[in-house]
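There's a structure below that I have some questions on.
With one protein chain removed, the remaining protein chains of the complex are shown where they sit.
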């Protein structure tokens, strides 16, 4: 056991590092920039990467990649993360949407869309979730009705990351409500700037707006924008969702090191709060969990490095990290005692990082699969336990009971 | 809000206390006595109580009770608990079995059995659970086959408290496997000393044997021993089980006070283990839970005192107390560090009370409804949430899938 | 055994709920939430005063209703349930209780009638920075009746007329009454996690201060006021946790996934059962606190600590798992879950964090054991 690169990996790491040092943009303070300004920087960097084939690296050369191994992809990302480059705008599009287009679109469509997406000129979003279809995505209600060679679409999507700056999206809709819910779905690609598409930001409990609602009012699209057969939408969506696991990153937010620093700086009658045994036991627990997750990622990388498929251990990440973030943030606020309620970044310790993460953590426990859904997934896919009793398998969608 | 008796309650408490002082047997050291010896004492005390109508107090006078209110019953038990009298042998019989007999037997049977049971001359047990039917009692397999005026019974019951000293039992069996499981059951009373009945103690993981298996091999009983109609066994059993809640007592075992004493006597580098903040926080949590349960019982008693039906809050007791006992016992062993593994009562602190309760607590989390079943009950009966999807409602018992 | 609200108390509680159902809806709470310039709901505050709640536990001789503390607990439970955006706790649980505990006859006569009449908003100012203020780090100082120092955070400090301030005088800690409209007081409203409750930083530079209670007793009196407030706050917390359980249940019963309501899935059922269990344990501990507060029992310190620990834990669990039960909707600003999530933190911190109370509880256990 060790943490070393193989000779090939080490060589590739040097190649990557050398390229990054020569090409990565200089550090800029994005905190004071607007989103469009940051996006512009991100697109430029994406184009630079694409030209050197450091994006979509595992794709074939013909599609803009370099046929790299998954571990080479990991190595690139490790090295890139040491540079302060703009990130995050292209992950969903290139990680989930464009691969779906590549798998199901005709050649013409692929030729039109893949290369600009790889170069960062066009960005894609994923339009699956709806207000009444969260964990149960296949219960979605957005309708597409055939009209000659066109489809007319009405309905609403929700929790769409980046919809306001995206150019295109893949859209899952119901084309037949008379069959059981999984069988009446169809996938399309759409132009996000088309008339009939309206994007509204969602005001989150944390104050920010990282996601959008997208409303469709008589959106008209041609049948040629269909991905896969009519009624095969769920099968197409599964291809998209299979890629999701790889796109979901680690959690951000303060961790054991930050709360340890907070405790050390918090004066108590006996010295500082780090001297408190109860805090120390909690700190040990947080460390063990956080290190456990980090080391679990090393196990995943080991599998990649050995050319194997990573084991299911990678599925444990978000359950642990989201709940730990919520618990740790709350403990930090309690350390501050009455003062903990203050969120003014000029006054609260560590620029109110803990107060902010307390408001963000509930979202983390929900987005990309709730705690409950993730435990179902571990139970069913990892441990092989039976699925839930399904009362919706053979009922026509229109006859299914619904609530909100 | 106060904790005072009403004037009537106070008067009754004095009456009870006076009677107990005059009549309760002198304290004897039962630790050195055999079970039959203790049982003899218990029967004598039961006879004394019955003569003064201090047992089955809420029953009508004609059946041996005194038509007392539930709060009078509570007051008697509170006062009796201050005396060191033998207890526990009659609770299941008089609390669950005999009321079932009273509700469903003919007059002749009632006249034969009720009075001797009240006087403690005959003891009853309840024969419902089976190896393959625990939480799902109605899934039981013990078969009764009609043979003229008789029924012939074969099968096995399990977790029967007191079966080895009981005289009679109420027995739930399957009389028709061709109908859905709840519909094919019938209840009987049986003589535990009859040929065809064999009682074997269960060796528990805690080392002791508080329960039994009971095997039936061609046990032949007359149809006159039937309680309720053929096929109505589940309805009859529900009457028995409704009385169970009242019969389940509080948990025993060390609590926050004992572990606090242990910590105080455990020397550490800084003084004693009670000075450790982590221990102190846990201690506070245990205290809050234990006091919360005690005070919740006071709320139940208040309802009784006011002539109301107690609220559902009484259902929370065992989930909390059983899990706390397991957690607290484990923490106590960890306080002792390496020494905690020792169970020798002459050497381990507090005569190994914590080690014993660690081995007993898992049983407490299962007996009388597992944690999981109790949470279902709270969710469904208290909060009104829907029951589980039931796949077994309309399937003939013989066609149901089974495992162990 | 009489360990529950009486019929009269239940009637009062029910009337309080009716009043708040009409006058303290989610829209009222959000008006304060969404408007940074609004520190509280002045209409609701007037209405609550008109109901007599501000003087519920103030003796009749001082203009109050002279009811018991249990009645005040019943009102607190409803205020907590409604997430009321008013300085009720600061004025009634802290200021009025401090005056009744330690005030001279003159101080009581001067201020209690104003509180009962709704003419005065109070505040209780102890904290000076992150962590618990203590004898070693207390900086606020009174010399010749003039207070100098900074208190942060002071709940309702920006709207209060009168504050009780913990400060040293001649090296001895004491509590002091300070009129905040007077000279030498600068106030700055702060952003907090719960914008429906107002918080300020107050800087004193020679503000007139009058001692409340004996010199040297500042920390002891603070603890005694906290004990009283803790019980009353526990009922607000309980009201909030009950509401979270209701919200979660209602949503779960009406939200469908995979063809049936999510209320039928064990993961949700057991989560709500856990909420119920925690809420009932908190209720029982809160009732004991109410009894101890009402009769002035020697058990008050341990009862208050147990009530505060149990209700803080219950509300935290209920408010965060209520968000979780609502899924994505629960994370939106539009749905009310976050109002309770925020308030649960405000109430858990305003009288000192639960961990501080666990320590106080164990100290009481040690004292009991030693006695």
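By written order: A, B and C. Residues from 1 in each chain.
Here is the rule we go by: a residue touches a chain if its C-beta (ideal position, glycine included) is under 8 Å from a C-beta of that chain, and two chains touch if they have at least 3 such contacts.
Keep in mind it's a predicted model, so treat the numbers as computed, not measured.
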Exercise. For the chain omitted from this view, which of the shown chains does it touch?
Worked result: A, B, C
For this session: Can you work out which residue in B:11, B:145, B:194 or B:391 touches the chain that's missing from view?
Result: B:391
For this session: Give the residue, chosen from B:23, B:77 or B:330, that touches the chain omitted from the document.
Result: B:330
For this session: Could I get the residues of chain C that touch the absent chain, sorted low to high?
Result: 265-267, 270
Seminar exercise, completed: Note that chain B touches the absent chain at residues 129, 131-132, 134-136, 139, 158-159, 202-207, 265-269, 273, 278, 326, 330, 333-344, 347, 349, 355, 358-359, 362-363, 365-367, 370-372, 375, 388, 390-392, 395, 400-404
For this session: Would you write out the residues of chain A that touch the absent chain, in ascending order?
Result: 1-6, 9, 71, 256, 260, 274, 277, 280-281, 283-285, 287-289, 291-296, 298-299, 301-306, 313, 316, 319-320, 372, 374-376, 378-380, 382-389
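In the analysis below, only the chains that are shown with their structure count from here on.
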Exercise. What is the distance, in whole Å, between the centres of chain B and chain C, each centre taken as the mean of its C-alpha atoms?
Worked result: 42
Exercise. What whole-Å value do you get for the distance between chain A and chain B if each is reduced to the mean of its CA atoms?
Worked result: 52
Problem set entry | Contacts with 2+ other chains: residues of chain C | 253, 260-261, 268, 355
For this session: Specify, in ascending order, the residues of chain B that touch 2 or more different other chains.
Result: 277, 280-281, 389
